[in-house]
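This is the structure, below, for whatever I ask next.
Note that one protein chain is taken out, while the other chains of the complex remain in position.
Per-chain numbering from 1; labels A, B and C assigned in written order.
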Amino acid sequence: MMIVMRPTATEAEVQAVIDRIEAVGARAHPSRGDEVTVIGAIGDREHVARLELEGAPGVAQVVPILKPYKLSSNQFRAGEPSVVEIDGRRVGGEHFSLIAGPCTVESRDQLMTTAHAVQEAGASLLRGGAYKPRTSPYAFQGLGQEGLRLLAEAKAETGMPIVTECMDARDLEPVLEVADVIQIGARNMQNYPLLAEIGRSGCPVMIKRGLSATLEELLMAAEYVLKEGNPNVLLCERGIRTFETAYRFTLDLMAVPVLKQMTHLPVIVDPSHAAGRRDLVLPLSLAAAAIGADGIIVEVHPNPDEAICDGPQQLYADAFSDYAVQVERAAALAGKALSAA
Amino acid sequence: MMIVMRPTATEAEVQAVIDRIEAVGARAHPSRGDEVTVIGAIGDREHVARLELEGAPGVAQVVPILKPYKLSSNQFRAGEPSVVEIDGRRVGGEHFSLIAGPCTVESRDQLMTTAHAVQEAGASLLRGGAYKPRTSPYAFQGLGQEGLRLLAEAKAETGMPIVTECMDARDLEPVLEVADVIQIGARNMQNYPLLAEIGRSGCPVMIKRGLSATLEELLMAAEYVLKEGNPNVLLCERGIRTFETAYRFTLDLMAVPVLKQMTHLPVIVDPSHAAGRRDLVLPLSLAAAAIGADGIIVEVHPNPDEAICDGPQQLYADAFSDYAVQVERAAALAGKALSAA
Amino acid sequence: MMIVMRPTATEAEVQAVIDRIEAVGARAHPSRGDEVTVIGAIGDREHVARLELEGAPGVAQVVPILKPYKLSSNQFRAGEPSVVEIDGRRVGGEHFSLIAGPCTVESRDQLMTTAHAVQEAGASLLRGGAYKPRTSPYAFQGLGQEGLRLLAEAKAETGMPIVTECMDARDLEPVLEVADVIQIGARNMQNYPLLAEIGRSGCPVMIKRGLSATLEELLMAAEYVLKEGNPNVLLCERGIRTFETAYRFTLDLMAVPVLKQMTHLPVIVDPSHAAGRRDLVLPLSLAAAAIGADGIIVEVHPNPDEAICDGPQQLYADAFSDYAVQVERAAALAGKALSAA
Partner (left out) sequence: MMIVMRPTATEAEVQAVIDRIEAVGARAHPSRGDEVTVIGAIGDREHVARLELEGAPGVAQVVPILKPYKLSSNQFRAGEPSVVEIDGRRVGGEHFSLIAGPCTVESRDQLMTTAHAVQEAGASLLRGGAYKPRTSPYAFQGLGQEGLRLLAEAKAETGMPIVTECMDARDLEPVLEVADVIQIGARNMQNYPLLAEIGRSGCPVMIKRGLSATLEELLMAAEYVLKEGNPNVLLCERGIRTFETAYRFTLDLMAVPVLKQMTHLPVIVDPSHAAGRRDLVLPLSLAAAAIGADGIIVEVHPNPDEAICDGPQQLYADAFSDYAVQVERAAALAGKALSAA
């Protein structure tokens, strides 16, 4: 960490900073320039994190040198990307994963029809929501336990691993009985007790980036899981908030190559929630695959016009295989091949 | 809700929208203009919320007419502001509340010194964190149960009601034993199971606006509490995320008068977290009071330079009474007087 | 335009709105619901634009129905995309255009080496800045007239049409002598006198989206050119401002398919300025081509490490043909082929 002093900082203020650095157990390396003094603080993350020198008397700027994330950093695996194994399917590396299924589990029929359609088209994992975080308490909140039961049935019938959301640590036990990957929604990206609990479970987890979370914060969320000894973390870009009103969220595809430089963890893209509109899903998916994403999570429904939730963004199940063929071609541009069952 | 059709929409597409409206139990009122057709959907919130017509064939735009929030809306109380009573202290209406105390409970000494200082200066509630949501899993996470015990002691000694954060529904029981107001942090604004649980508890709650939450979403979070029969909700503006890098967050003071038009709930401002720097706290507090906030929640520490957490933004306890005098004067501009014990 | 009244609006307030609508020459269509009254205002853009009813007594919301842009809208050409012809090269439709060259014209040598390299690799237009808008008045401002002279030479030698920026209507005459496409930079997107002047010149123009401009505002900027009778307008997405600090700007690729639905004008993507870093240029370019952009404008330099300006983001001239081959493949996914000379 570098502490840049103000040009007007007094010698006493410089000394106070040095004292504070030494008080937390780090070493101070002042270097006095013509206009300003810069003080390096050398020590481990835990020490340096306790400095809290922003805004201290005479301090102009505090510049972190070491990244605050550690287990998720690319250095931690010497630049080697992680490949997460999920019931035999591989996510990451040269594998491109199609994760598909309905937004919400609505009925046995809806789920099975979709599961078979996406499986035949080459999807490697089945998604489906039993617990749904809804902005409005008056909206449908998911089938809950009944939804989990249907997902278990779909898994038994198709053999596809299940991706489903958990919003509450108190529901974790029943969710773990069904889920092969637990989804942490964007709203829960910084629900630290939940992340730590899932970390302790060892179950693979896909963490969605919060609506205004920086990439560094996304990695710090992953760090909460990794720190508990669970290495099976997938990251997911699903759109951020900007001033633009022509779309629901702004899908930040630039996050993909930049995350690849920061971390060894696989990066999935969710085009459905960003767009909120079916007609944008294919172009966004092609771009996501071409830019190097490790997979796409996409919503599919046998009859979107009658969906209980997010109908307008769900792909038609019977058009899914066409979609998959095109996305596969785009993934090839980035050197990835469809992950097989 | 108004559904605006595209100029190119076919008669069949118009009819499909009408059918969908009637299928959810609402009434459709089409009006055909020279260039476009607009269809009104008349029905209650629950019906209309199920329409999901965005992006449907031929649909250009879906415009909500009724607000999605109900119990928090100004109409619900016919324009009468809510006054929340907390152990004899009143928040809202013509009362201006100073909520002050350390960021984190660190020790008996630190807490008691601060409690006495802010009480003497006219603060009506004591804040202090026992559970701290930290971006980094490597950072100090709060004293937990021991922190709650110290808060209970401070309350016994000073008689001040306690504001403290709860991050996990599994901790709610012990928190309820101490807290007079439960704080929901910005990161948990959309933690719906937690909000509903606190709603069921009946305990007053202060909900902080998420970093990129719209005012409407803040009210929807309140709605999760209110719907469970708990009317004691305070809202809190604490800074939003923008492109500006000169400060930690951008305190959105405009939210105060606009929320006053939308809702009857009291609005508190947190200048400490937005600024992250002590020297901005006073000017931001004056502005917050002058613009009509119902109170300020501010961090105070006997010795901020040695604080474990957020030291740079905490006010010096011994300078707090000067601060309080100035803020009181600014509140008077907006017609409010310091809420007394 | 629909004017949604507040539930508390009085009859007099409703009548005042109706009067205002009729006063500007439009027709009012009130429809009175159980909770709120909605008033349609029917008339042409010019009339309705003068209404200014936002915030009028009793008015809750003003919802535009007709888009404010007209000549740039997809309807204006009945859904037929525009193909702009630039000295024999076609931009738009099924053509994919590579526009390449140095950020700034620095010397004869630098420009000629780059021009030949990009031409051989299949670029159809040569870019190069003579006038550079720089955030700092202390930074290099471009070679000016001398830069224009060198661009003219490059054009004479290679036959490539020239894309170069004009920042000041007073420079327009000399720029027009060299430019085949005038670039309007992001900072000048709303420099209306400049846009209108270029509109009158008839010269093709590429308008870059402002850092926080909505797509609608970008189209309104185009409208200033189109209104003067100049149909040769290209739009360019070059990154917007968000809270993310891991990259210079956030390239908004979602803008491409959405603009395609709004307008018939070709859409170009600039990956160099968004990224500010060479290593992101290829993945962003692949994504831009795959999502359906009509072309890419990219910075290339024979020796970026010695570039006067924006060196870190410029591609190496001798690696450009590899780059072009990959981008061409991505464009094919969206059904486009490299535009030939």
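We take it that contacts are C-beta pairs under 8 Å (C-beta built on N, C-alpha and C of every residue); 3 or more make two chains touch, one makes a residue touch a chain.
Small disclaimer: the values here were computed from a predicted structure and weren't measured.
Participant: So which shown chains sit in contact with the chain we cannot see?
Facilitator: A, B, C
Participant: Identify the residue among B:Leu151, B:Val175, B:Ile198 or B:Ile291 that touches the chain left out of the display.
Facilitator: Counting the whole complex, the residue in contact with the absent chain is B:Ile291.
Participant: Touching the left-out chain: which of B:Ala222, B:Leu280 or B:Leu315?
Facilitator: B:Leu280
Participant: Specify the residue from the set B:Ile42, B:Met167, B:Val256 or B:Ile296 that touches the hidden chain.
Facilitator: The single option touching the absent chain is B:Val256.
Participant: Among C:Glu106, C:Asp180, C:Asp270 or C:Asp310, which one is in touch with the chain left out?
Facilitator: Touches the omitted chain: C:Asp310.
Participant: Can you list where subunit A touches the absent chain?
Facilitator: Interface with the chain not displayed, on the subunit A side: 2, 4, 7-8, 29, 31, 33-36, 38, 40, 42, 61, 63, 65-66, 75, 79, 212, 241-243, 245.
Participant: Which residue numbers on subunit B touch the omitted chain?
Facilitator: These residues of subunit B touch the chain that is not shown: 212, 214-216, 240, 242-247, 250-258, 261-262, 274-275, 279-280, 283-284, 286-292, 326, 329-330, 333-334.
Participant: Tell me where the left-out chain touches subunit C, residue by residue.
Facilitator: Against the left-out chain, subunit C lists 16, 20, 45-46, 49-50, 52-56, 68, 70, 133-140, 167-170, 187-188, 190-194, 196, 210-212, 217, 220, 223-224, 227, 241, 276-279, 305, 307-313.
Here is the rule we go by: only the chains that are shown with their structure count from here on.
Participant: Which chain, with its centre taken as the mean C-alpha position, is closest to the global C-alpha centre?
Facilitator: A
Participant: What rotation angle, rounded to the nearest 5 degrees, superposes the C-alpha atoms of subunit A onto those of its identical copy subunit B?
Facilitator: 180
Participant: Just give me the whole-number Å value for how far the CA centre of subunit A lies from that of subunit B.
Facilitator: Each chain's C-alpha centroid was found; their separation is 26 Å.
Participant: Report, in whole Å, the distance between the mean C-alpha point of subunit B and the mean C-alpha point of subunit C.
Facilitator: Centres of subunit B and subunit C (C-alpha means) sit 39 Å apart.
Participant: Considering subunit C alone, which of its residues make contact with at least two other chains?
Facilitator: 212, 242-243, 245
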